[in-house]
Structures are given as structure tokens and as C-alpha cells.
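Below is a slice of the complex: some chains, not all, each in place.
For clarity, chains are labelled A, B, C and D in written order, and residue numbers in each chain start from 1.
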Amino acid sequence: MANAMLLPVLISFLILPFSALALTQDFCVADLACPDTPAGYPCKPGVGAGDFYYHGLATAGNTSNLIKAAVTPAFVGQFPGVNGLGISAARLDIAVGGVVPLHTHPAASELLFVTEGTILAGFISSSSNTVYTKTLYKGDIMVFPQGLLHYQYNGGGSSAVALVAFSGPNPGLQITDYALFANNLPSAVVETVTFLDDAQVKKLKSVLGGSG
Amino acid sequence: MANAMLLPVLISFLILPFSALALTQDFCVADLACPDTPAGYPCKPGVGAGDFYYHGLATAGNTSNLIKAAVTPAFVGQFPGVNGLGISAARLDIAVGGVVPLHTHPAASELLFVTEGTILAGFISSSSNTVYTKTLYKGDIMVFPQGLLHYQYNGGGSSAVALVAFSGPNPGLQITDYALFANNLPSAVVETVTFLDDAQVKKLKSVLGGSG
Amino acid sequence: MANAMLLPVLISFLILPFSALALTQDFCVADLACPDTPAGYPCKPGVGAGDFYYHGLATAGNTSNLIKAAVTPAFVGQFPGVNGLGISAARLDIAVGGVVPLHTHPAASELLFVTEGTILAGFISSSSNTVYTKTLYKGDIMVFPQGLLHYQYNGGGSSAVALVAFSGPNPGLQITDYALFANNLPSAVVETVTFLDDAQVKKLKSVLGGSG
Amino acid sequence: MANAMLLPVLISFLILPFSALALTQDFCVADLACPDTPAGYPCKPGVGAGDFYYHGLATAGNTSNLIKAAVTPAFVGQFPGVNGLGISAARLDIAVGGVVPLHTHPAASELLFVTEGTILAGFISSSSNTVYTKTLYKGDIMVFPQGLLHYQYNGGGSSAVALVAFSGPNPGLQITDYALFANNLPSAVVETVTFLDDAQVKKLKSVLGGSG
């Protein structure tokens, strides 16, 4: 081929699709300043490589708290590049004796990958009320189906760390204790809908800062 | 456990996710003042319990009309809380002798639940042109697959009422007669595409307020 | 038009699409004898009008039990006609003092329509831990977003009845108490992941028939 | 690079993913002998290039019939390669004076591309009952949103041909006349739900081979 001659026409050909396709959507980095929609945030203009990168999971979360654990999210709110891509992540740090309490993700399934230590994990099915539990070591993965109650706690003598991936950019996190005892849901209602004793409800309301 | 000592750390733990997850999308109440999108309306800020509640189906619709029936919608336009949730509702009131004429919902399947009276309902499949009909009494349900022609009429001696649920927040409602005879679609075109006689078309155009 | 002459050709035209389109899928009534798939059950052959009709919600559920309530499902397992149609239903009967305990539907949003009595209902968001509650009277509707904890209880002096519609054919139902106390999840694990006291856990395990 | 040395290791590397990924699903050609599912047919084993190719639209349909038109489908039932791919096609032949009568596709939007002649086409919206019509010449395209009533007829002095693409592998085709007059739906019901006169209904029932 005589490249020198072909150069001008080829470039003219290739430049054409460039402009014609400028509105093509390969991705849609979230513009968090706009209102969300049911399918995710509107796309931000002027995207760069940094929008597809997140450093926030590189540092261990602070586990100096009651549950001796920390969940560091990389959901669309923290990592706008995942908007519309059907995926997000989080880092789990669980100190010795620590626990991520019973919770659900209303809007995504979860895949957990242990990078350090030992984690005991389980979920409960809604159809047969069966409990599925595993002891997970470094390199093991476990999947938790969308919307089902599950938990993780440290099962070893050293800190545990896991990377968690979700099947959506905004999985949500509903901790059962937090939903029941850390808000203004009246104790009488909690007792009615859970059969817990009044003293138990009031004790946890007090610990978790709830009122009513 | 010594709750008094644990209180501060637990609260600090629990307050953290609160702010970190503030952008999580559990729901997306429609902001009807914004332009719609293919996935539904943008989310309105400042949501309250009233946004998930609708009173408009509590009152019977006015059936003093030709069809002796009324459809009262609780679609996203009337009930913004269903935006993005894949569901909506309507109330059907059909007086004695009344009818909901042949129609489709282009964007949802329908589930009908009779709460009063007797309703004769049917739909027609597109593949085999088969008619599926049932006489429905109080407490019966029937499902009408998305996009197929169907109808309901009162089959008893007293008023009939039904709650209708849809598999989407914005199901649409295309009444065949209304589409053919209540607009400016020229009579000649109607005749060409339906094989109806000219007199029949002009008669219904006249009744339904169409022109052309 | 001279119908007599046109008849043969038109029929020949219309018979053609009939066979050509015989494989068209207007609906897909579940063949429950086949294994399920992620999108629902395979389609059953030989469908009739009865497949789109369900009588099981016409009768009140039996509320002579601890919770004084009954949930009667019309999910795909009971009502195969909803397979693949993105909708299903249930009937709620709540006697005076009765309650549908705290629960989630992992796979659908819920729309509740009160047909008799008074129901107090609420759900809790995961993002802000806010409680959204309403007192619902006959004719009122309320929507509960997918996967979020919610509850309903009778708030009046007479029986309450509601029709519930779901945004999917197989919404699931995970009652928190049932998941924690009615299976073999060890008490020690329950306590670790919920912060409930040992006595409380053992008491409810005993009541609900759980072991461990 | 010294290719001769690298050859064995590279091949061993590349052969590995081959077997590991053998279950990867790039496509899912329909096995029409299996029952359909809500997401399409199970995948047929032993696929070849011919499965992604269809010759059936190359020949003009027979327009020697009342409507002087023919619709030749390339839906999943005729062209199994489109199964699961969200697309299908059809060929439209419309002789002079021919018409594709008023119809809907319950499960897909339609994109029409005129390859010969002149076609008058229109669709009617459900929300505002507006009619959208265009005269289409060779090379023009028009899109018809899912589930809405539409029609096409020859608007010129020569045969018209169009390629039609659909946004799903199994769009369905519900011709309104056919649904009303070519089956056993009783005339009285047709009249009740359409307001058509008895004589008109019986005339078209007779022409289209319906009973009742």
C-alpha cells in the first residue's frame, strides 16, 4: 500500500464517525449535583481517567468501635464512575471479635472476596428459611443473593479484610438493628412487629441512640 | 456487655454510614416538574410518608356517562411515589350495564381484583387469535398480559368495583374506539386500515367527537 | 365492497400469519413441573382461560394464630399465569390486634390497597434510616419500595383486609423473626449479629420452634 | 522477540481460557424443540454460521389477497439466531392499493425502512390520542413505539417494499380486525366493547371467517 497517498482520505473517513458518534454513550459518570433518576444519575460532562479510578478502599477503615468493624463503600455516591455500569464495591475491615451485623442490600447481590484473615459468613433464604454458612479464608469468595439477610464476623485470631463487589452501582445497606433501634420508631411498634420484649427494645434503643 | 461504655463508639460507627450512604437510592419519588426520562422521572428531594400514600382510589368514579364506567388511575402522574418501582394501580367502577371498552396497556401487564359485583372480562392473544374470557366474582383475580387487547364489563345486577394493579408505574391506556374515532384521523384512513364501512366510521366519529 | 368475492383471499391471507406466528410469545404460563430459570419458569403448553384466573384470594385467611393475621399468596407458585408478567398478588387478613411482622420482599416492590378496616403500616429506608408510616383506611393505597423492611398491623376495632400487588411474579417474603428464630441458626450467632440478649434469643427460638 | 521459543508457552496459555470459558454465552440460538421461557428459548447446542443467517426475506411475499399486502416475519420462530439478542425483522410487501391493517406489536418497538415505493404510515399515542403520520419514500425510516396502534399502506402507483426491524426477538402482531372478527368472540361482546353496530360486526365476522 502507498500510505502517503491514502493518509488524507482515511483520516477524513475516520474523523467523520468521531463527530457523528460524539453523543454515543460508552459510560455515564454520575453528575452528583443533578437529581438522581430510577436508572442512575445524569451523565457528567468532561470526563477523565480519574473518574474511573477510586483510591478510597486502599486504607483500612477504623474498627475502634463497638462492632470492631468498618464498611468503606465505593458506591456511586463515592465513586461516580460506576453510575449505570451495574457494579460497585466496598471494603470490609473486621478486627478480632468484630462483626458486620445482620443486614440486607435491597438493590444488589454481593460477592465477597477475603484478602486477609478468616471470616464467618452466612445468609438466610426467604423461601425455606434455611441458613447457608461458610468459614472463609484468604482467597475464598462467597455470594449473597439480592435482598436476603446476611452477616459476616471475624472467625480468627487476626484482623480480617475483604473486598466486596455488588451487582449494582447503588446497592443500599439496611442494618436490621439500625433500622429498629437507631431512629424514632416507637418502642411499642418495634415490639408489636418483632415480638421482642420491651426491656430488650429499650436497651438497644438506648445503646444505638434511638428515641421513642 | 457494658452498654454505657459502648454507647459512644457504636453511635460514632453508626453515624458514619448514615452520611456515607446519604446518596443511596431506596426509592425515587417522581419530581413531575422535571422532564421524564425513559426510566421514569428524576427523584424529588425532601420526601415524606405522604409520598408513598394515595387516597384517590377511595372514592367511586363517576359512572354517569355513556359507558357507565370510570377508570380512576393511580399512575406515576397521580401517585409519584411509584416512580421507578415497577408498579401502579387504578380503580374500576362499572355500573349496571357499564363497560370498559376494548383497550390495551402498551407498557404493563394488568392484574384485576374484583372487590364488588360481577365482571365479565376477556383478552385476545396475538399469536393464535384465541379469546380468553372469565366471569369474575368478588375476590377473584385475572391477569391480562402486556399489550394485548382486553375488555371488562359488568355482568351482574349491581355495581361492580375492581382494583387494578399494573406491572409498571406508567402503563398507558389505549382505548381502540378512542384512538380511531375521537381524533382527527381522517375517516378514509380509518376505513382503509380497519375495513369498517364509511357510515359506521362517521357515526362513531360523530359520537366520540372526532373530525375528518 | 363485494364481500363474497373477497372472502377467500382474505382468509388465505389471515390464515398465513396464524401459523407463521404460532411461536409468538404473548404470555408464558408457568410449567411448575419444569425447573425454574432466573427469568421464571418454562412455558406450559395447552393454555386456557383458567390459567389467567385465580380464585384463592376470595376466601379470608385463617387468623386464629399468634399474629392474628394471614397472608394468602398468589405468586407464580400458586398462580402460574403471572409467570414472566412482572406482577403478582396476595391477600392480607388481619384480625383485631393482629400484625404482619417486620419483613422484606427481596424481589419486588409492594402496593397495598385496603378493602376493609384500618391498617397501620410503615417502612424504613436504608439510606437515612427514616421511618415512613401511615394509617390506612378503606380505599387507601401505600407503596413499599423493593427490599426495605416494612410491617402492617390492624389499627382499628374490626378485621382488616387488604389486597397486595407486587412488581414481580415471585416477590419472596422474609420475615425477620422467622429468619432469626425459627431455624437452626445458633443462638450465639444470632446474638453476635443482632446484639440481642441471650435470654431474648432463646425465648423467641423456643416460641418459634428454632433450635441451636 | 524469539517467536520460536515463545510458541509453546503462549499456546498453553491460550488453550487454557478456551476450555475454561467453554460455557461462556456469547449468543443463544433458540432450540425451538424445547419449551420457551419468559426470556426466550433454551440455547441449541452445535451452532454454525447458518444459524445467524436468514434467507426468507429475500423473496417478495404474496400480495394476491384482500389487503394486497404480505408480512413475512423473521422472528425467533423463523430465525432462531435472534433468540436473546433483543432484535428481529420482517419484510413488508404492499401492492398498489394494499394495506397493512391497524395493529400493534405487544412486545417490541418497530423501525421501518422503505426500500421501494411510497408508504403512508401512522401511529396513535395513548396519552393524548394524537395521530402521527408520514409519507415515506425510498430510504426513509420511521419508528413506531412499543404497543401503540399503527398502520401502513401503499401511497403510490407502484409496489412498495420495506424492511422492518423490531426491538425484540418475538414482537408479536395483533391485527385489530383479526382479533375482533376472525375468531369465536361473540358478536354481542364485540358490539358491547367497541360500540360498532351489529350489522357491521356480522359483516366483518363473515368476511374474516369468525363465528358467534
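Following the convention adopted for this analysis, a contact is a pair of C-beta atoms (placed from the backbone, for glycine too) under 8 Å apart; a residue touches a chain by one contact, two chains touch by 3 or more.
Quick caveat, the model's predicted, so the values are computed rather than measured.
The total count of identical chains across the complete complex in this file is 6, with 4 shown in place.
Please note the rule applied: only the chains that are shown with their structure count from here on.
Contacts with chain B and chain C are shared by A, D. If you take chain C and chain D together, the chains in touch with both are B. Distances between chain centres, each the mean of the C-alpha atoms, put A farthest from chain B. Distance between chain B and chain D, defined via averaged C-alpha coordinates, is recorded as 27 Å. Chain B has its Cα centroid 34 Å from the Cα centroid of chain A.
Residues of chain B found to touch two or more other chains are 21-26, 122, 126-127, 129, 133, 145-148, 195. Taken chain by chain, the contacts fit none of the simple shapes, being neither an open path, a ring, a star, nor a full set of pairwise contacts. Chain pairs that touch one another, listed by label: A-B, A-C, B-C, B-D, C-D. Those residues of chain A whose C-beta lies close enough to touch chain B in the complex are 32, 34-39, 64-67, 70-71, 73, 75-78, 106-107, 170, 172-173, 175, 178, 182, 203, 206-209.
Remark: chain A residues 99, 101-102, 104-107, 122, 124, 126-127, 129-131, 133, 145-149, 151, 153, 172-174, 176-180, 182-185, 189, 192-197, 200, 203-204, 207 touch chain C in the complex. By the touch rule above, chain C contacts chain D in their complex via residues 3, 6-7, 9-14, 16-17, 20-26, 28, 31, 34, 37-45, 83-84.
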